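A single protein chain has been removed from this complex, and every other one stays in its place.
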Amino acid sequence: MTAAREFLRGNEALAYGALKTGLNAFFGYPITPSSEIPETLANEFGNPRYPGFKVFLQAASELEAINMVIGAASTGAKAMAATSGPGFSLKQEGISYAAAMELPMLIVDVNRGGPGLGNLGPEQTDYFQATKGGGHGGYRNIVLAPSSVPDMAAFPALAFSLAFQYRNPVLILADAFLGQLKEDLMFPEVPAQEFDTSWATTGARGPERHILSSMHLDLPELSRHSEHLRSKFEEIDRREQRSEKYQTDDADVILVAFGICARLSQRAVVMLREKGIRAGLLRPITISPFPRGELAALVQRGVKNFLVVELNTGQMLEDVRLATGGRARLASVQRVGGLLPSPLDIVRQVEAMPR
Amino acid sequence: MIGVEGHYEVKLGQLPTLTGKPTHYCAGCEHGTLTRLIAYALQELGARERTVLVDSVGCSVLAHEYLNTDAVQAPHGRAPAVMTGIKRMRPDLLVFAVQGDGDAVSIGLSELIYAANRGEPITCFLVNNGIYGMTGGQMAPTTPAGMITTTTPHGRDITLTGPPIDASKLLATLEGPAYVKRVLLPVTPTPSADFYNARGSMEGARSVQNAFRVQEMGGFAFVEFVSTCSVNWKMSILQSKHYAAEVLAKIFPPGLYKDKFGVEKR
Partner (left out) sequence: MKIETILAGHGGQGVLELANWLAYFNMVKGRHVAYTPSYGPETRGGKVKCYVVSSDERIDSPIVDDPDILVVMNAPSMDFVPLLKTGGTLLVNSSLVSESHRRDDVKVVEVPATEIAGGLRAYSPEKGKDTAIAANSVMFGACLAVSGESIQDELDRIREVFGHFLTGRKAVYIPLNVKAVEEGFGHVTRARSAGLSPRSSVPHPGIAP
């Protein structure tokens, strides 16, 4: 049991998870609290254990990095970048282009305190930016929300799989706490997957050539393309909502939380159950597409109370409100600035809810 | 329009490296000239099926409509970074971009400098006509002092905006690039002003070929083409050729600014 277990920081686990799933290229710019990702990758560059890892390049800026990712991704490669809030903002132009060009890629945002320069504490304030598409134009990202170091290790494989299956950027929205937290983990076996990359640029083949562009000057043509992106996301929404339920089967009140908040909420559920309150936790794994289906099912079952626990001033709360359709009471525990709610704070908030 | 010589005498559209689609460029614009020079060079190299054009933003945004190669679009200014990503994954491909002065010297200056500094084996062509063409004639980093543009209606005041930036000299100060060249591309009036010679096109043709050759030898190649924009300069086409030769060429002197591999000596 001890041989295969590792003890890693979240950021390191994510880097190794990416390597083990066949990462080809990393382009990044140092920014706390995500710098351990490029540092780990720089250390492993050239390691024969990862023969697919062909390019590691520290870019001159966040802008340069995302555009290098665009270039590498356009050749069909598994390319990624990692950043935090201010860098994530800079990357939005590139992500918009990538979504429009239908390029697969992995972008990691280790959410720190914001807005502006903020601080280095954990927040979930980039939720809107990540899930509603922080760049210009009509597109959506797929966004995975890890809650543990094992998640950080496993999500890169899932991310690239979804990215190539749907030809869409995939984001991992972690937080500064998870980035530094160390836990035991075992890397999952990743089955090798083949994807169609006939769209990638390789040079023209006879009369056929690959044009990867987001420019559609003809109005109906752009309309058709945008419709295509929309229907693609509808398919993603139908098929890729992911979440985890903890003690929800008989619960009267459901906590909804991801990231470090999911861990604190899980403890709160244990504490509530000890007090005879039937609480449960729904932990979104994809925050885009948001697990509306699970929430709707809970409302359908008769759950009347939902408590959203998040490190922002009410962003996921809006998605929960939409998903529960006005048929349930909503409350929320919100912390920003890098502060965290304690499980006791969460328990008290649940106790204060009318039931 | 182009000086023709021997094997260059082919009709537009017959080159496999051209799609044959009529270009949208304004009459008198050197973008059209450069497009053809690139097409000839790629044909010469037999490189069509291993070339990737990176589209930039500006008048050159539609380049892939005319050049018959694979193409990947870059956001405004980012072409050198996108080219880096492609070339690093596929060093076997010939990767190039045509950028305007806004794309390369304003919003994309950092990306250009760093690709040059790293010596990325890519090819960057800059069409420098001292103004923003596609967006309707605003000031560019290369706009000469005193020039009237839509954002400098009283003429560019360099005490407020700083003077024009010399991209070729700037890049030549770096160790990284292997080939930095500036060409006065427009037909230029002879001293008697009765004739116009196409020396610029010949020099341009050589420079484009050298710039691809340098990439194949593993070096970063940059060619700046001093050009015209008669529409936004609010001049006639002939006037704009004079302006390029007499004013722009003095601010941005043509010449060879760096040639690490000595390609021009061959």
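Observations on the structure shown:
We call the chains A and B, going by the order they appear; numbering starts again at 1 in every chain.
The rule is short, and it goes like this: a residue touches a chain if its C-beta (ideal position, glycine included) is under 8 Å from a C-beta of that chain, and two chains touch if they have at least 3 such contacts.
Since this is a predicted model, take the numbers as computed values, not measurements.
Here is the thing to keep in mind: the chain we left out touches A in the whole complex.
Considering the whole complex, the residue from A:I66, A:L264, A:I285 or A:A323 that touches the absent chain is A:L264. When the omitted chain is restored, the residue from A:K182, A:R205, A:R301 or A:R355 that touches it is A:K182. Listed by residue number, the positions of chain A touching the unshown chain are 1-2, 5, 7, 120-121, 176-177, 180-184, 263-264, 266-267, 270, 338, 340, 342-344.
Convention: only the chains that are shown with their structure count from here on.
The distance from the centre of chain A to the centre of chain B, each centre being the mean of the chain's C-alpha atoms, comes to 41 Å.
Residue ranges on chain A touching chain B, taken from their complex, read 24-25, 27, 54-55, 57, 59-61, 63-65, 67-75, 77, 79, 93-94, 97, 101, 201-206, 209-215. Of all residues in chain B, only 48-52, 54-55, 61, 64, 68-75, 78, 81-90, 93, 110-111, 113-114 touch chain A in the complex they form.
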